[in-house]
Structure formats: C-alpha cells, structure tokens
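Some chains omitted; the rest stay in position.
Residue numbering begins at 1 within each chain, and the chains themselves are lettered A and B in the order written.
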Amino acid sequence: MSKIKIDAYSLLQKIKMQKPLVHHLTNWVTIYDCANIVKVLGGSPVMAHAKEEVAEMAKIASALILNIGTLTVDFIEAMKIAAQSANEKGIPVVLDVCGAGATHLRDEASFSLLGSVKIDIIKGNASEIARITGEKVKTKGVDAGTVEKDMLLIAKRLAKKRQCTVVITGKEDIIVDTQKHYIVKNGHELMTHVVGTGCMAASVIGVFAAVDRNLAYAATAALVVFEVAAQLAAEKSKGPAAFKNALFDCLFNLDKQTVEKMQNVSQ
Amino acid sequence: MSKIKIDAYSLLQKIKMQKPLVHHLTNWVTIYDCANIVKVLGGSPVMAHAKEEVAEMAKIASALILNIGTLTVDFIEAMKIAAQSANEKGIPVVLDVCGAGATHLRDEASFSLLGSVKIDIIKGNASEIARITGEKVKTKGVDAGTVEKDMLLIAKRLAKKRQCTVVITGKEDIIVDTQKHYIVKNGHELMTHVVGTGCMAASVIGVFAAVDRNLAYAATAALVVFEVAAQLAAEKSKGPAAFKNALFDCLFNLDKQTVEKMQNVSQ
C-alpha cells in the first residue's frame, strides 16, 4: 500500500456551495448530532420518518441516510419507501448497519433492506459488517467487537456481492468499491468515548456523497475531513464532552492547508 | 417605523417566579434543546405525546407548543387532543410550522391543525409562513427559503384570517397580531449554523406567552431575550458548538441592563 493525496477540501467547498439536502431516517439517540454535523459542514439536514412523507422528502434530497440503531418494524417499512424513492431519483443511499448482529430484528432489517432496495454505501464497524456478509461474529450491542478475519477481504467480497461501496470504520477505516480501496488512518481515540461518532460518520459520508458520485472517493474524503477535525479537537480537549464540542467547531473552521497536511490515506 | 422599548426583563422575572409548566409535542431532533431552554429560562418543560395523556398534561400546563418537524399521522392526532384541552383551559397554543411546504403531509397537518383547534401563535420562517397563507413558495426541507413577497403584509393577512399572532423569524423577526406589529433586529448569523435555534425560539415564545397574554408583546420580548443572548454568546464563540453552549449560559445569566441596552425593536 502507498500513501496518496485526496482532495477532500474541494468536496467540502462544493458542499458549502451546493448546500445539499440530506434526508435521514436515523436513530433517536444521535439524531440531533447527525442533523447538526450536516449543518456544520454546510449541508441542509432533514429528518422525516412518516411513511406518508418519506418518498416525497427523498425526492427533494441529494442523499438519503438510513440507520437501524433504534429501529421498529414500521420504521423499516418507511426506510424502504424512502430508499425506493431515492433509487428512482438516483441519489446515493447510505445504510449504517448500527448494531447489526445484536438481535435478529437488526439482522433481518439489514438483509431485508439490502434485498429490496439499492443501497449505495454500507457502513459499519468490523463486527457489524462481518455480520452483514454472513460471517459468524457476535456483536455486543452497538459497540465494536474485535474481529479476527481480514476485514479488507471481507469488505471487497461484500462490495462485489452487493455492487456497492463498503465502509468499515475503526482505528483504520477501510473504504472499498468493486474496483478500488482506500485506507484512512486519521482519527483519535477520544472518538470511542463519545456516543454518536459512528452515526455522525455516516451522515458526513452522506453529505459528501451528495456532491460527488465517485462514492468510495467521496466516503474517503468524508472520513478524512471528519477525522482530521477529530484530531484537532482532541488536542485541545480534556474529556469527551469538550472533545465533541470542539469536533463540531473544528469541522466548521477547517482550512485547506490543515486537511492536506494532516490527512493519512493509503491505497 | 420607530424604535421602541420592550420590558422583556420583567417578563423574564415573571417566568422565574411563576415557573410555568410548558407542555410540548415537538420533533425528535431538537426535543432536548427545547426542554432545556425552557428550564434555563426558569420554566418547567414537559414533553408528552401519548394520546392517552396529552389532554391531562395540557390541563396542568400554562402553555402548549406544537412542532411538526418529525410528525406522523398519530402525532397529529395527539396534537389535536392536546390543543383542544389547551383551548378549553385557555392557555396559549404555539404552532411551529417546521418544514411546512416540504411535503403534502406537513401542509395537510398544518392546515388540519389550524382548521380544527385554536392556534394562538403561528411561528415559522418566511417560506413556511408564506406556505401557510397559501402563497406559492417551495420550502427546501426545514431551512429557510428566500421569499420575494412583503412578509409583513403576508403576516398581517394571516393574523387577520386566523385571528392569531404570527411570528416570522429571520434576520429581522416580524411579530404581528390583528392590531399591531413589532420588528426585532437582534440575533446573530451563527444561529443559522446550529440545528434547533428555530425550534428553541418557539419554546422561548411559549414560556413568555405563559406569563403574559398580550401574545404579540410576549413573543417580541421572547425573541429579544433569546437573540440578545445569542449576540452575547457569539462574541465569545469560535464555532457553532461553543456558540450553542454559550447561548444557554448567556440566557441563564442575562441581566436587566444588558437586555435593555442591546434590544433593537421597532414598531
């Protein structure tokens, strides 16, 4: 693998210019943070989950984020309606398989979504993604388990099977499509001590995907921007709450030079 | 128009003395911030949405806030039950038409509420309010569109038609009832970079309306207090997260002199 340069800042500027509307059907725990991070980046978040309006909302959006973190049976139904509408319009659909493996309902929801609509980006941590591929791994709630398998291989297999982009977040993030892969080594340990960094990562990926249809590249740029900001935020923070606030403010104030200097991407 | 003085601080003191219970049926994105801002001002927030308890909760409350930001069909039903109960008790009902114009469901919910219960204060941004009056404007999600029409005229027409107070938030806020109007020029650009300032404004209006039945005056005082605090907060903030935290703390610590010196209200 060799280090490469990603022009993540150009995409960030594109977001600030286009202000893409990013429609979420997400979980109730981190919904505020998901909306707020889209806003801080310059996008326009909208959260709507009623089955009577999700198709229409997806039609005016530039990306759709689905997150199964606090799902119900009705919610899965609304997700499918929204995703079908997004598929028709041709906007990217991101699925965060939050907590996959923890219960049968989550596994079934994930497989049912993957089977009935086109998911453009599947995102999860190692144990969640392993579960989605059918590997036998037990997730403990929504936090990352450790996985022994070669995750890059697992990601590639899933990308090929589902003809999509796969993002595995962790100490090193793996981004794979049917042609290529990227590894992002940015980020900070404090991210694991705050609820919601995983869900926010999916939203950041969605807002970047809204402005660049090379989805693996957009997802890589998204994680670079998010995690460079996390590193800057960690430097000035004494704990997870200060860190989370600083993360939003560092994202808001990020400049080109910093993104270029601090990014750590391999291919 | 000429500048006038509003005794916003007296109402703030009244809130701290009376600690009014403010019942919300609001959206799931900003529900925490809506509750917290009522608490920080000295009121007592309660969020309850089960159709089995909303009538009873509204009966012990001093104001009711409705917000259609993440509505469902069941939720609209619960809103009507709560509002009927509020109407019977004679407490002010605030409707934040969050995202009106984005989907048919939101428009229908707004019109159905306005048609079946007494709404005392309708609050929205320019494009949302224009939509409620029947003007042809397209809202992009929940963020403000730009509207070409004379919003003061639109607000007056709506106030007359619905026999209520109308609040249009924006760079300059317009507050109108059937008799008079106010323009508030306080606030700060950072408010547009944080999710929830619009929803919080509705809650602040509700808690002020709970202690003064001159609703246009109470809403004006509410926006003065909220936006003066925002200006103070912005001075000491390097980004939207720091700003939001400072906004709560500036509201909590606001003194009479500052409110009087910084307010910018015209009539």
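As a convention for this text, a contact is a pair of C-beta atoms (placed from the backbone, for glycine too) under 8 Å apart; a residue touches a chain by one contact, two chains touch by 3 or more.
Quick caveat: nothing in here was measured; it's all calculated off a predicted structure.
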Whole-complex copy count for this homo-oligomer, where the file places 2 chains? 3
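Here, only the chains that are shown with their structure count from here on.
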For the pair subunit A and subunit B, the C-alpha centroid-to-centroid distance in angstrom is 33
Looking at the complex, which residues from subunit A come into contact with subunit B? 19, 21, 23, 28, 31-32, 35-36, 39-40, 44-50, 52-53, 56-57, 60-61, 244-250, 252-253
Footprint of subunit A on subunit B - complex, ascending: 27-30, 32-33, 69-73, 99, 102-106, 140-143, 193-196, 238-242, 245
